[in-house]
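There's a structure below that I have some questions on.
Every protein chain of the complex appears in place save one, which is left out.
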Amino acid sequence: MARYILKRVLISIPVLIGVVFVIFFMLNVVPGDPVTLMMGEHIKPDLIEAFRERMGLDDPFIVQFFNYLKNAVQGDFGMSYKLNREVSGLIFQAFPHTLKLTLWAALVAWIIGIPAGILSAVKQNTLVDRGFMTFSLMGVSMPVFWAGLLLQYVFAYKLGWLPVTGYKTWQAMIMPSLVLGWSSAGTIARLTRSNLLEIMKNDFIRTARAKGLKEGTVVVGHALKNAMLPVVTMMAIQVSSLLGGAVMTESIFGIPGLGRVAVSAIGDRDMPLLQGTIIFTTMLIIAGNLIADLLYSVLDPRIRVE
Amino acid sequence: MQEAIQAAEFAEETTRFMPPREDVEAELLDDTSIWSSLKSMLKNNKLAALSLAVIVIVILMAVFAPIVAPYDPNFQDADNLRFAAPSMAHWLGCDELGRDVFSRLIYGARVSLVIGLVPTLIAMTIGTVMGLMSGYMGKKVDFIIMRFADIVLAFPSLLLAMVVMYTLGASLVNIFIALSIVKWAGTARIVRAQTLSLKEKEFVEAAKAVGVKKWIIMMRHILPNCIPNLIVLFSLNIPDSIMSESSLSFLGIGAVPPSTSWGLMVYRGKQYLFNYPWLTLAPGVAILILVLAFNFLGDGVRDALDPYLKD
Partner (left out) sequence: MNRKYLALLLVLVLGVSTLAGCGAKAAGAEGAPAEKISYDNIMRLGEVTEVDTCDGQMTTEYYDIPFMIFDRLVEATSVGEGISEIIPGLAKSWDISDDGLVYTFHLQQGVKFHNGKDFTAEDVKYTFERMLLPETGAKNQDFISPIKGSQAMMDGAAKELEGLEIVDDFTVKMTLEQPFGAFLASLATPGCGIYDKETTMEAGKDFGLIPEKTIGTGPYYFKSWVLNDEKLILKNDSYWRGAPALDGISWKTVADADTMRMMFESGELDVFDCDYAPTQIGYFMSNDKYKGNTVIGNRVGIYYYTFNQSIEPFDDVRVRKALQMAIDRQSILDNLFDGRGQVLSGIMPPGLVGYNPNLPEIKYDLDAAKALLAEAGYPDGFEMTITQSTNSPDTLSRNEMVQAQLAKIGVKVTIEQVDEATWYAVRADGELPMYTTSWSADFNDPDNFLYTFFAPGNTQKRSFNFKNEALSNRVVAARAITDNDARMAEYQALEKAIIQDEAAWIPLFCKQHIFITSNRLKGFRVSWNGWTSTWHYYDGLHIEN
């Protein structure tokens, strides 16, 4: 077991370096000089040169990359071009908001997805099945910004029940987590449904039924606990994928999280900030995946992924 | 925004965390059985059949747009038709420049469908080849390809697409490139997993024993058996691409005028929600219906082709 964990962790390291490289490469081949952009039009050329030198922007690409990597390992992602603040500080300010949104959304996804998945598996190919799957898939089928706007229109403007934006109160969190959570409820519902269907075909379920147990007992007592294994594992992954999903939800609902930071960094061409945000988010996702794998192998010793 | 990765993720995670299947021996499907499974699925699953009909209608509308559309989608009559409400002459009203929304919707379907199809095809082709190589050749090839896949899968897909679009600039071709880069890895993982299990099968061992070349084994013996999975992936990846494009439009790096996509229409129309709601509701509902249809069809296909899920 320990060896397996060690192997998984070791494999994550080149992936992480690869991620940093990909982002660093892509953002550094973009045309246009970020320095001119950030320093304004009145600056003399020699000052720009001095600045470039100080920031190491004239070094060969590979040198810049390793310097960046070296600093990043120490938690230093450089200074934001636009906001004149340390990138790591900005990330740590924004991260709790995103985490909070993500966890709320995950909760919504499970609350919608798991019952929908169970019911539609039990009533496979009936109206109930279709109805629940439709509902949970609707979340994936609407542009997030559109769904958010419609919700705001109905619940904030027309009915006045909820605030349009915000994140400090639980009322304010309802719409953003609903929008984000709903959009991944479909995945959860599908997974629950297909696993449950599969398990129900197994011999031990037939045996249970043959023993005359009630259908409800069979499903809840026997099938579900086996079917939930992958779903539970999926939850860990879900949280990390929701992290990335927060980008638009945060913009619509005025939540000052990582997604907002990333989107505005793109608009401002603030490369250090963009790099830092993406690398940080990616690190979380890699960690999430790792936990999911380990969790799964702990839960079910028959499987060692890879 | 996790839409883009969902199909891949769904299929990937289901294979990744599938409960042990020792008790059922999976039968390998040949072409005719795939076909007949699909046919019987459509007969039994009304929702999937309806979805297929919706998709076919949208495709036909897009292909025959010049015939179907009542007006030129770019013809402006701002002075007379600005914000004209839906009427017999203009079924879905007119936009801020006096253009017929219904005609724009029909032409927009072209762009949205192309964005759904092209990146999916590219990504799946790359993913399949990578997955086959990785699974069959194993060792170093496997390690390298899978680490690349890991890197791609580690990114939040929308952020990666954003960065690619940001690097390349906004254009239709660049959307294809961005979405292909984001999506190939999911397919690669699934095909790899399938290849790994097929590699051990007798017929592959037999072919190997008589000295059939590697790539012929991959193409003739392994690939055909991956097809059911690929069909499922295909039908679930298309709606994801369509959704991703709408997100990119929201971020201002999506489709480029004068051609319009449904995502761009929703985005541009949303500022009129209060007084001219059809400008955002029409394309929004269109996306909802089309994407739902693809998802239902995909689920249906999955139910039909997965031996474990069949009735």
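In order of appearance the chains are A and B, and numbering begins at 1 in each one.
Criterion: contacts are C-beta pairs under 8 Å (C-beta built on N, C-alpha and C of every residue); 3 or more make two chains touch, one makes a residue touch a chain.
Since the model is a prediction, treat every value here as computed from it, not as a measurement.
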Chains still shown that are in contact with the chain withheld from the display: A, B
Given A:Leu69, A:Leu103 or A:Ile205, the one touching the chain that is not displayed: A:Leu103
Chain B residues touching the omitted chain (full complex): 74, 76, 78-79, 82, 96-98, 166, 169-170, 251-253, 256-258, 267-268, 270-275
Residues in chain A touching the chain absent from view: 30-34, 36-37, 39-44, 47, 82-85, 90, 93-94, 96-97, 99-100, 103-104, 106-107, 145, 148-149, 152-153, 156-157, 160, 163-165, 167-168, 225, 228-229, 232, 235, 250-254, 256-257, 260-261, 263-264, 266-269, 299
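The rule is short, and it goes like this: only the chains that are shown with their structure count from here on.
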Interface residues, chain B side, partner chain A - complex: 1-3, 5-6, 9-10, 13-14, 16-20, 23-24, 44-45, 47, 147-148, 150-151, 153-160, 162-164, 166-167, 239, 243, 246-247, 250-251, 263, 266-267, 270, 273-274, 280, 284, 287-288, 291-292, 295-296, 299, 302, 306, 308-309, 311
Chain B partner contacts - residues on chain A that touch it in the complex: 11, 14-16, 18-19, 22-23, 26-27, 29-30, 124-125, 130, 133-134, 137-138, 140-146, 149-150, 153, 183-184, 186-187, 190-191, 194-195, 197-199, 201-203, 226-227, 229-230, 233-234, 237, 241-245, 247-248, 262-263, 266, 274, 278, 281-282, 285-286, 289, 296, 300, 302-303, 305
